[in-house]
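Heads up, one of the protein chains got dropped from this complex, but the rest are sitting where they should.
Up next is subunit A:
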Amino acid sequence: MPLDLMQTLEAFNLVHFWALVLAFAILIYGLLDGFDLGVGILFGFNADPVQRDQMMQTIEPVWDGNETWLVVVGTVLFAAFPAAYAIFLSAFYLPVVILLGALILRGVSMEFRGRSGRLRGLWSGCFSGGSLVATFVQGTAIGALVEGIDISNGEYAGGAWDWLSPFALLGGFGLVAGYALLGAGWLVLKTRGGVREWSYRWLPRLMVLTVACVLASFIWTLMGSMNISHRWADSPVWVMVPLVLVVLGAGGIALSVRQRRDRLAYPMAALIFIAAFCAFIFSFWPWILPGDLRFDQAAAPPASLQFLFYGAGLVVLPVVLIYTVGVYWIFRGKSRPIDP
């Protein structure tokens, strides 16, 4: 009997552990690939060829590693919560295809762009367009997830276009603004001269736009009939924490812009992102698919979670974090304009 209890306890804790790792991987993905997708979005708004090259240069060494966190998110979901993985990906069939298509185009065009003569414009367009579309689709998927998806008998029961709703579109716009904000914060950190000034001009607009989208979606969920609204109504204290963090982040960005403090903007943009993400987690826990499936219901059996935990969780994940920080450290500091 006590052995059974221990096993149950262990299984329960492993579910929590992998839920945490999943949340952590999503956050890391957002903060890292967020800035390079954001730089890609901003790239489309900058016509100066030299500045464009400089923008590209700031993300070239790291984008591949950043994007890999998306695969980590996908495979952790598959491994630890296979039921949710199956439903989520079948519900978001078309958005996932669009997302992957956009990421493919964007990834290769970064590489092709520098090698081509006449087609340089095409690859530049693919790069910024791909970044924009990938971001927008991620945002709409989050919005659609908040609204809840149609499930019966443990399978997705909705249509191919259910994910496209007004609220989901708001999510799309919000994430475009948010990633672009992270991107602008990254650019002032990594560049000098013209690009830096250009990015400083974008920072306040993007900050206002991001905060507006976060607040709008927040109010929408509060007023709407979505199944998470009561949570916020029940515990107003918890509403305040993310709100305070958002305000703090916005203030920090304003300060960074006013005093031209290059190293403040990105962390403050990240703070806004983290606050919104925490609000998201608080709205959902313990649901992995809101209202339909809880983390413990979706979890893989203990034999799978244990196998993952003792290798990937306990050993590999810390090593990954160490070398990721190491590589960012290698590329620290500002990139210099190519043709000074």
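By our rule, contacts are C-beta pairs under 8 Å (C-beta built on N, C-alpha and C of every residue); 3 or more make two chains touch, one makes a residue touch a chain; residues count from 1.
By definition in this document, contacts and distances are computed from a predicted model.
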From "Chemotaxis protein CheA", "Sulfate ABC transporter ATP-binding protein", "Phosphate transport system permease protein" or "Cytochrome ubiquinol oxidase subunit I", the UniProt protein name for the chain not displayed is "Cytochrome ubiquinol oxidase subunit I"
Touching residue (missing chain; options A:L209, A:L222, A:A254 or A:V320) | A:V320
Absent-chain interface as seen on subunit A, which is shown = 53, 56-57, 60-62, 64-65, 67-72, 74-76, 78-80, 82-83, 85-91, 93-94, 96-98, 100-101, 103-105, 107-108, 110-112, 114-117, 119, 154-160, 262-263, 300-301, 303-304, 307-308, 311-312, 316-317, 320, 323-324, 327, 330-336, 338
